[in-house]
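Shown here: the complex without one of its protein chains, the others still in place.
The chains carry the letters A and B, assigned in the order they are written, with residues numbered from 1 in each.
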Amino acid sequence: MSPRAAVRLLGLLLALAVAGCGGEADSSVDTGATQTHVAARPAYGDTYIEALRGNISGLIPNVLSDGPSFEVGSMIYSGLVGYDKDSNLKGELAESWEASRDCLDFTFKLRRNVKWHDGHPFTAADVVFTYETMVNPKTPTAYAGDFKPVESVVAVDPYTVHVRYKHPHGRALQSWSIWMLPKHLLEPYVLEGKLREAPQNRANPVGTGMYRFSEWRTGERVVLTANPDYFEGRPYISRVVYRIIPSSATTFLELKAGGVDGARLTALQFKRQTEYPAFRKAYTKYPYAANIYVYLGLNLKDPRFADRRVRQAFAHAINKREIIEGVRLGLAREATGPYKPGTWPYNPNVRTYPHDTEKARELLAAAGWKEKNADGILVRNGQPLKFDLLTSQGSDEGRKVAEIIQASFKDLGVQVEIRVIEWAALLKEYIKKRNFEAIMLAWGVTPDPDQYDIWHSSKTSPDELNRIGYANPEVDDLLEKGRRSCVEAERKKHYDRLQEVLAEDQPIIFLYFREELPVVSSRVRGIVPAPIGIQYNFNEWFVPKPLHRYTAG
Amino acid sequence: MICLATLAILAPWIAPWDPNRPDIKKILDQPSKAHPLGTDQLGRDVLSRMLYGARVSLAVGFVSVGIATLIGIALGAAAGYHGGTIDALVMRLVDLMLVFPRFFLLLAVLAFLRPSIWTIMVVIGLTGWMSVARLVRAEFLTLREREFVLWSQSIGASAFRIIWRHILPNAMAPVLVAMTLGIPAAILTESGLSFLGLGVQPPRASWGNILNEGKDAIEIGWWLSAYPGVAILVTVLSYNLLGEGIRDALDPRLRQSVGRIVSRSR
Partner (left out) sequence: MLGYALRRLVLALPLLIGITFVSFLVIHLAPGEPTELQGGEVTSTQSDRELRERLREIYGLDKPLHVQYWSWLTRLARLDFGRSFSPDARPVLQKIGERLPVTLLLNIVELAIIVVLAIPIGVFSATRQYSKFDKVTTVFVFVGFATPDFWLALMLMILFGVQLGWLPISQLRSPMWEYMSFWQQHWDFLTHLVLPVVVATFGGLAGFSRYMRQSMLEVIRQDYIQSARAKGLAEGVVIGKHALRNALLPIVTVLGLSLPGLIGGSVIVESIFAIPGMGQLMVQAVFERDYPVIMGNLVIVAALTLVANLIADLTYSLIDPRIRVAARRGRR
């Protein structure tokens, strides 16, 4: 047999082997036929292994900015307030709180008998210390913004904290979900401005959260053990191991082999690779809408895009359903504005833009784009309607959306060139310098609806977040009013109107809110799916005794 | 190999589907009559993408290696022939380039210039000439002492002429081999760049980025990895065998049968 034929044969064999390795034949997936029949009596013990997509950068989340660090940090630390399953604020370290009518004064009553992981008692002094850390100019934190309007923070007694604001600030209460830091350990570092260099950022962090730190091997794993003194009750699962696995393909294989108990799946894995019986017995899926929406941003300083009709035409030209089906395989919800459906600020009664190429053509024609040139591209005054669509290199999703948009626009007569640029360069050279025509990005939505920083016309300098250069006086006014009140009903009125205006204006083309797709081993009970996700009540998760998998430790 | 090149050139005429048009109804379809190689994650026909991708991958291979070889020959010849300080300078340049953060150059180039297949080819070429230079230099160092060179020098021929007409043709054997080995390496480099998201821009297809996009669907979309992989394999094999064949034919030291003599000095 000639080498060439041998190669072909080999290739064929390999391909066949792979085809044969479909998901169904996995014998090592724990079928646990008895799992559903076991009584769900809470029991202490067992280890839960979660796959983490990236390495954490430290153990003091206040001075960090990446998702994995926050995920782990939230197990170790607590804030004064937190969120319940419906994304409403509830007390964590604060048992209760009172706000004055003018929204300027807040009084927090702290829980008593809360101890730091090293045994030291948690008191109001720690709260004051955390505040001072956040606003200290030497502390390298990105989250000082919400504490700037604070006038004073005083420890009235060891269990009462009084916060006074200079002016009403909508995000005030939300900002007190910031992780509380131990004064008795970190004060010297903060005073010197060396919080990042503190040993607690590398090992042995001390918090008040449900789990205590056990080990961090960089790039490999983080191990946490249950905090028996946790103020909401000792967590049932005694040990949590985060395995740092950057590749989603590998994570999936580990899931199938039982090497991890919980992970986030990709859309493809969720939809097409996990529908077979053995998997469904061994794992349970808990999809929920994430707090992130993807959008197409247009530089409003560009005269072509300053015309609202053009933006509305784009909105009509884009087939959001196609994008959701194509990129997320249906696992996303259309976004009509910057708020997530199901949350209190969301307003469903806004103008929508169903896919309508004819309408899009009309709108473009009204804006002057009537004729087409020899290549089929619309022209106006001799200028063809073509632009660059930038997307970040790290985002597969963004790229795919861009490719679908490119194809849709082609039918319309608009030529789109896609440019994939590495994130650091994209941020510095294009986003900050406002040197873009169109860009694929996403925004995270915080529980508090204040989005002043994104939409207000004063926030357009290079370092600020109004990247598209949006300026609408009515919107500015609504943002200011919304921010200065702390009465939900009042704020809702402003934000409802805000959504109406934004829908009409289409400063960005809102695309979709993606869904998070976590799966957890079926032996874990106590999970209550909610709009906010599943991990909010991790301390209540347990594994019934007969199903314990890891009995050592 | 010739087969592949022809297919690549003919791609726009023979590709059955538009390689860049997504069709969400057909995401990750198995190979079928309509789509002999299946469809990818956006519903595009893989066969068409492979054909167009062939053009990209083969072009990257040829051009970047071409650039690298030209640079390598130029520098290696200069170093090998003149020796002394020029030699030292060139070799230190080689050292620098070996350490050089090619990745950064690529990032910078891709960020500032409009990234096209040309910028990638030039960058790969500009940073990959070192082994050719070394080889050429080594050959020159030995050949320089040969009689025909000394003879040319004694009759006053210019350095350039000597290099061009006499030494270079004899030094070409390892260079050709290096070229044929370099082409698959360049293709694989482009593939690696696609893995990091820095390859050819979407929606353009290259074997490298089809492979890369396929890695997330390895179990249910095996055709996305298999076919580009086989294509790359065949290309690599053919070029390497070609290279070795050339070497075997040209180098008299490796002659197996005594009859075949290729005249070398003219």
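Just so we're on the same page, contacts are C-beta pairs under 8 Å (C-beta built on N, C-alpha and C of every residue); 3 or more make two chains touch, one makes a residue touch a chain.
Worth saying up front: this structure is predicted, and the values here are computed from it rather than measured.
**Q** Which listed residue (A:42, A:121 or A:219) would be found touching the missing chain in the intact complex?
**A** Once the missing chain is taken into account, the touching residue is A:219.
**Q** Of A:43, A:253 or A:501, which one is in contact with the hidden chain?
**A** A:253
**Q** Please give every residue of subunit A in contact with the chain that is not shown.
**A** 3, 6-7, 10, 14, 17-18, 21, 25-28, 47, 49, 55, 57-58, 63-67, 69, 137-138, 140-145, 196-197, 201-202, 217-221, 241, 243-247, 249-250, 253-254, 256-257, 259, 292, 392, 422-425, 427-429, 432, 441-444, 446, 451, 453-454, 463-465, 550, 552-553
**Q** List the residues of subunit B that touch the chain left out of this view.
**A** 82-84, 87, 91-92, 94-96, 98-101, 103-105, 107-108, 111-112, 138, 141-142, 144-145, 184, 188, 191-192, 195-196, 211, 215, 218-219, 225, 229, 232-233, 235-237, 240-241, 244, 247, 253-256
The rule is short, and it goes like this: only the chains that are shown with their structure count from here on.
**Q** Please work out the Cα centroid separation of subunit A and subunit B, and write it as a whole number of Å.
**A** Roughly 42 Å separates the two chain centres.
**Q** For the complex, which residues does subunit B have touching subunit A?
**A** 20-22, 24, 27-28, 41-43, 107, 110-112, 114-115, 196-198, 201-203, 213, 215-220, 222-223, 225-226, 229-230, 233-234, 237-238, 241
**Q** Residue numbers of subunit A touching subunit B in their complex, please.
**A** By the definition above, subunit A touches subunit B via 3-4, 7-8, 11, 14-15, 18-19, 21-23, 248-249, 266, 268, 272-273, 322, 325-326, 329, 393-394, 396, 399-400, 402-404, 406-407, 418-422, 425-426, 429.
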